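The structure appears below as structure tokens.
Only a single protein chain was left out; the remaining protein chains are all shown in position.
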Amino acid sequence: MEELTNQITEINGVLDIFWILVAGIFVFFMQAGFTLVEAGFTRSKNTINIVMKNLMDLCIGSLGFWAIGYTIMYGESIGKFIGSPSLFYNEPGDMHNLFFQTVFCATAATIVSGAVAERTKFSTYIIFSLIMTTIIYPISGHWVWQGDGWLTELGFIDFAGSTVVHSVGGWAGLVAAALIGPRIGKYTGGKSNAILGHNMMYGALGVFILWLGWFGFNPGSELAISGGSANNVANIVITTNLAAAAGAVTALILTWVKYGKPDLSMTLNGALAGLVGITAGCAAVSPVGAALIGAISGFTVVVSIAVIDKNLKIDDPVGAISVHGVVGALGTLLVGVFATDGGLFYGGGFKQLGVQAIGVFSIGAWAIVATFIVLFILKKTIGLRVPEQDEIKGLDITEHGMNAYND
Amino acid sequence: MEELTNQITEINGVLDIFWILVAGIFVFFMQAGFTLVEAGFTRSKNTINIVMKNLMDLCIGSLGFWAIGYTIMYGESIGKFIGSPSLFYNEPGDMHNLFFQTVFCATAATIVSGAVAERTKFSTYIIFSLIMTTIIYPISGHWVWQGDGWLTELGFIDFAGSTVVHSVGGWAGLVAAALIGPRIGKYTGGKSNAILGHNMMYGALGVFILWLGWFGFNPGSELAISGGSANNVANIVITTNLAAAAGAVTALILTWVKYGKPDLSMTLNGALAGLVGITAGCAAVSPVGAALIGAISGFTVVVSIAVIDKNLKIDDPVGAISVHGVVGALGTLLVGVFATDGGLFYGGGFKQLGVQAIGVFSIGAWAIVATFIVLFILKKTIGLRVPEQDEIKGLDITEHGMNAYND
Amino acid sequence: MEELTNQITEINGVLDIFWILVAGIFVFFMQAGFTLVEAGFTRSKNTINIVMKNLMDLCIGSLGFWAIGYTIMYGESIGKFIGSPSLFYNEPGDMHNLFFQTVFCATAATIVSGAVAERTKFSTYIIFSLIMTTIIYPISGHWVWQGDGWLTELGFIDFAGSTVVHSVGGWAGLVAAALIGPRIGKYTGGKSNAILGHNMMYGALGVFILWLGWFGFNPGSELAISGGSANNVANIVITTNLAAAAGAVTALILTWVKYGKPDLSMTLNGALAGLVGITAGCAAVSPVGAALIGAISGFTVVVSIAVIDKNLKIDDPVGAISVHGVVGALGTLLVGVFATDGGLFYGGGFKQLGVQAIGVFSIGAWAIVATFIVLFILKKTIGLRVPEQDEIKGLDITEHGMNAYND
Amino acid sequence: MKKIEAIIRKSKFSEVKEALHNVGVVFFSYWDVTGLGNEKEGHVYRSITYSTSDIQRRYLSIVVNDDFEDITVKTIIESAKTGEVGDGKIFVSDIAECYRIRTGEKGGETLK
Amino acid sequence: MKKIEAIIRKSKFSEVKEALHNVGVVFFSYWDVTGLGNEKEGHVYRSITYSTSDIQRRYLSIVVNDDFEDITVKTIIESAKTGEVGDGKIFVSDIAECYRIRTGEKGGETLK
Partner (left out) sequence: MKKIEAIIRKSKFSEVKEALHNVGVVFFSYWDVTGLGNEKEGHVYRSITYSTSDIQRRYLSIVVNDDFEDITVKTIIESAKTGEVGDGKIFVSDIAECYRIRTGEKGGETLK
């Protein structure tokens, strides 16, 4: 009898590991999605450079997060702020978690590459990427997801990482894009110029792949599928899908009304915004709530991209700051509004919303300050930007000695 | 003891949900496959438009099917013909089914976009897509898959939707392509002209992705994996794979013999035809039967594309009518021939074949009539086609204000 | 009670089948990855031909391996050297294995297409592919994986096929590339000329897809996930990922140091080398061991590509011989060094290493001799190469009557 | 012999080609260029409204014998015209000599 | 009327375009070509070190009235120059006649 109970417990454990691995594999594939979106939304002369950055932050993240980052994030808590680091993690019964967290970490890192595309020195990016995946991301991640972190204790809800992953990446991107400065020709005579992406099909394929990956990202963050979790996972799949759809439709309508034509690149950003926006609350809101969060996210991203580009004059070629930073923060706040248990619209008052705001703010501050310090030092030492002539010629030929497209 | 039995039952439930979700995720990815195939098989000046249509029918389908379509399809049957509609479906223990059915619905919708590519008004397509996913598809789906539908009762077999999904999409595409008319320059002086697809690599990648997605589509339609279903699922994976392979090889040989050179675009269509053809009978036939169905489908699709294009003079840029409509119907009929239980070749006589014919015919009629009415109204109101000059310039620049490819 | 025990046994069986199918689906997708890498690394005028070859070896492999290859590999052993063949395999409880092994077989076949790209006759390739998937691969596979093969009995370890799959493909590619000879213009005046790949984005996307597929390839080769296997699978996911990352980083650094610029195409090969290198030992080594194997593989592939190209003057457009043949063999040997149980570095002495060497050598010899015989006969009959003028014009237009890219 | 270079709207190409064909001008070469001229196109990309005069055009290069000059020019003007700004230009210049590679022969005969 | 053909570095194009604009030369056509000249670029691809003189260039074709010839040439030389080998060439030739398709009018007026 006990034997049987043990076996059943073991089966449930197997199911959870199985699901976490499959979900992690889908999340892994998001790297291809990011690469395609970023390459598609930028000029062909910088394609190899973008691929290289995305590939390298995955590789460096995989190695660095395993080597030290994972324990900084999930090691025994030191004062609720940081985990006890240890080297080269190797805990036989926990490797599925290491994998799942690794691909999340790589996601946070790769977001930055979009915001700084087409002008950043490759070596500088590599160094930043290493610090991002081993220090910046793990520390704030610890606050929320380790279990003993100070934000967990406050009751902060960020189920799958609208803030922990996306807005950390987004804010780091904001600081980086601002410090590095706009691409040559982006702003002339106080006017923002359009620099067209070179392949919209890549952008679209990338978004399809990201959307697919998000079915690992959000539902996988249940970190289980046995027992009652199965239905939770299914719920999350639905909220995720509805938010993405609503985000895309909203962005489509908004650009159609505002600019006269339905704009593909904004609609794609709208879908991504819906996905980022629902990430925090995917397990806490109803399908209707999810659709609304998606719609709000889609609306916000269109406005935010315009404001950051034209008013703040920060050059973010792919909209990473808006999609991941702004909408990531917004989505986290909206949990306080739409959570069926404790949300403002469900009679929960402002309490949860307040906690959400604290989390969004403190993690944002951390990401901004940490990134600023790192990049400031890099700026004073090896520099952030490629030489002007290299930028004009394109980073592919100058940094990597080859064009992406040939006969 | 009972406790243990309950736990085991729960585990089996978890397994089924888990599998349905994973399968659904693979089916979701088919959207990317359709987009790539359609874009690759058409001209570069219409790429953004094609992406937009595919993206939007997914989004609209996701929202519309959840909002009302799912209950029209699966709600309590009203006279065996339609489900009782209710709004914004939210049944905590059933969300995995909603997801799986949503991605099927999106598939049916997206098939149409291929048949009408390169000339259809975007707004018209959007409206049609909404009606397709909330009314046309759910109603005929109800007849077969709800359990109480009139075709179910007759004994009609369409395991994964050769007819319910594919041929509905294909027939809708037929009516739409006929009503909208051929692309400018397609037929001159009574002759059919070749209009080359702009990127065969997209076409091929799309087919690989679709093939992948079909491993969710067919085996997932078992709607379970626990107990004996596991072996059924594995069987279906094999029948699906063999039919695709046989379809591609047959199309290759046929074009090689008939036109002197092995034609990639037809071979790709052959693989898809094999997949569509086996969809109805994937669980009912043997591996040998599957390979034969695949071969027949591959053969048929090559002939059908030629006849529709050159004899009927209906302009279907990607072959959607033949692949999904004709072969979908054929595959459904072939169940009556190759089903190891009840098929003509297995001593079952003509009974099953007759039932299959009734199903194929009635659902085809429904799809054709319903599509005709909707498009006829749209034709008289907002119109179906873009202006001639816009079509010549390309829909990307005229409908969406941008080219897909830039420097 | 017994009933319950049976049910639990059944559930474990379901879990294993489920996992094998999902893993197999991921492996299937590697075909798309290979196609993209090969097409991206070669010239645009041969794209259709490359797609066709990859598609066809999948199709022919699927049909041929089912028709006879599977039983040659896994049928009852005849003298430890070959399985008892039987036609059209159809064992209801074993179809998941047939599927998993089919996609492995297709992988071995498809490797060759890269090495012989841009000059080989399509019909010749098709015939070779059929022999490869029905005879060459199954026979050596039998030695290692059937359970009674002579190499199994020796204690040879090749968990997921560094040698059984990859180096068989690689050595076949070596013989084929050498027999067919270099592309026109590759070697002039004793100098090796660069022939640039036409689309690095395809190459990168292909590598991401292959990496994804490897999460089915290696962990799936556990052939179970129930019970203790779950943790094994998770371990393998980690070793696989770390080796890939280390391979890419090492290749990046090496090309950066050696040639002055970080070269994308070599870095991509480095990631693949890491994956191939870890394939044999993924279940036998620690994470640190995996990272080291990956690094050694990444280093080796860069050197090997240079040597094969410039010293041996064998023209391998995509580096398939080095990635799959050389690194496949190396990775298999390294199991004897890094296996935590019995490896040289873990106090196990040279015994395992010796056994590994026997396996690597004997399988390599088989692949080389068998391929040589087949190609020699084909050379004397229908010929191996396309006519010179066809090669210059490009195989797409001459062999398939169409260009891959149009307006 | 004259070389007639015409820069036309891409969307007018098939009409021009057919018209030229009808008057017996069936030998020429063409490629795509970007043209700057009077025409401006307004676009929006990611919320930025911009107007560009860098517009895709098709460039036709036709070498004809002198007696074909007028009909060629006339035909292009008629078939490429929409009346809107941006219809393009035609430039005529002299060709000193002309060879057919296949035969090595030279002179106006090679243009027939 | 003169046709001024300039083959310049792609990376200098926006400067040249702006400079021409400033002197009132706003009508022209351009496309990308590969140029062989004195300049060589060294590359490495998959361990093979090679040097190529097949370098991507931009080709500008500008038809102007005779009085614009000098200023156009001068402007291009100034704005396209880096002083390194590979800056490119300018070729000037005669145009016999010139038409505006939109109106059918001909002569130097059409270039304004």
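Which chain is which? They are A, B, C, D and E, in the order written, and residues in each are numbered from 1.
Rule of thumb we're sticking to: a residue touches a chain if its C-beta (ideal position, glycine included) is under 8 Å from a C-beta of that chain, and two chains touch if they have at least 3 such contacts.
Predicted model, so just to flag it, every value in this text is computed and none were measured.
Peer 1: Of the chains you can see, which ones touch the chain that is left out?
Peer 2: Per the contact definition above, the missing chain touches B, C, D, E.
Peer 1: Quick one: say which of C:80, C:261, C:310 or C:393 touches the chain that got left out.
Peer 2: C:393
Peer 1: Check the options E:20, E:44, E:63 or E:80 and report the residue that touches the missing chain.
Peer 2: Hidden-chain contact among the options goes to E:80.
Peer 1: Which residue among B:154, B:196, B:223 or B:312 touches the omitted chain?
Peer 2: Spelled out, the listed residue whose C-beta touches the missing chain is B:196.
Peer 1: Pick out the residues on subunit D that sit against the missing chain.
Peer 2: Where subunit D meets the chain not shown: residues 1, 3, 17, 26-31, 61, 63, 93-102, 104, 110.
Peer 1: Write the list of subunit B residues that the hidden chain touches.
Peer 2: On the subunit B side, contact with the omitted chain comes from 192-194, 196, 255, 259-261, 263, 265-266, 302, 305-306, 309-310, 319.
Peer 1: Just the residue numbers, please: which parts of subunit C touch the chain that's not shown?
Peer 2: 185, 389, 392-393, 401-402
Keep this in mind: only the chains that are shown with their structure count from here on.
Peer 1: Which chains, if any, touch subunit B and subunit D both?
Peer 2: A
Peer 1: From subunit A, which chain is the farthest off, judged by mean CA positions?
Peer 2: Computed centres place D farthest from subunit A.
Peer 1: Quick one: which of A-D, A-E or C-E reuses the B-D interface, over half of the residue-numbered contact pairs in common?
Peer 2: More than half of the contact pairs of B-D reappear in A-E.
Peer 1: For subunit C and subunit E, let me know how many angstrom lie between their CA-based centres, rounded off.
Peer 2: 50
Peer 1: Round to the nearest whole Å and give the separation of the Cα centres of subunit B and subunit E.
Peer 2: 52
Peer 1: Roughly how far is subunit B from subunit C, going centre to centre by Cα mean, in whole Å?
Peer 2: 33
Peer 1: Of all residues in subunit D, which are in touch with two or more distinct other chains?
Peer 2: 43-45
Peer 1: Where in subunit C do residues touch at least two different other chains?
Peer 2: 1, 4, 8, 11, 15, 18, 22, 196, 199, 259-261, 263, 265, in rising order.
Peer 1: If I apply the definition of touch given earlier, which pairs of chains qualify?
Peer 2: The complete list of chain pairs in contact reads A-B, A-C, A-D, A-E, B-C, B-D, C-E, D-E.
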